[in-house]
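All protein chains but one are shown in place.
Presenting chain A:
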């Protein structure tokens, strides 16, 4: 089980891999679409990579609720618990 900090840094790596954004830019309060400029297709790619990395399931209907990086970290942490 990973801590929230570990999930955040893992997620930042995935975002970096997909978009080239610096991992430090991926902060808890950042919005995926508004702040990080991540489109729907990149978001799907990030989701499938996060599922693999953290061994969790993120259902399609849940993805629209993951508006900020913090939403995603919290969802993954809860799913791992």
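By our rule, a contact is a pair of C-beta atoms (placed from the backbone, for glycine too) under 8 Å apart; a residue touches a chain by one contact, two chains touch by 3 or more; residues count from 1.
Throughout what follows, contacts and distances are computed from a predicted model.
Asker: For the complex's missing chain, which UniProt name, "ABC transporter permease", "TIGR00659 family protein", "TonB-dependent Receptor Plug Domain" or "Beta-ketoacyl-[acyl-carrier-protein] synthase III"?
Answerer: Cross-referencing UniProt, the chain left out corresponds to "Beta-ketoacyl-[acyl-carrier-protein] synthase III".
Asker: What is the set of chain A residues that contact the non-displayed chain in the whole complex?
Answerer: So the residues of chain A touching the missing chain come out as 39-42, 44-45, 47-48, 51, 60, 63.
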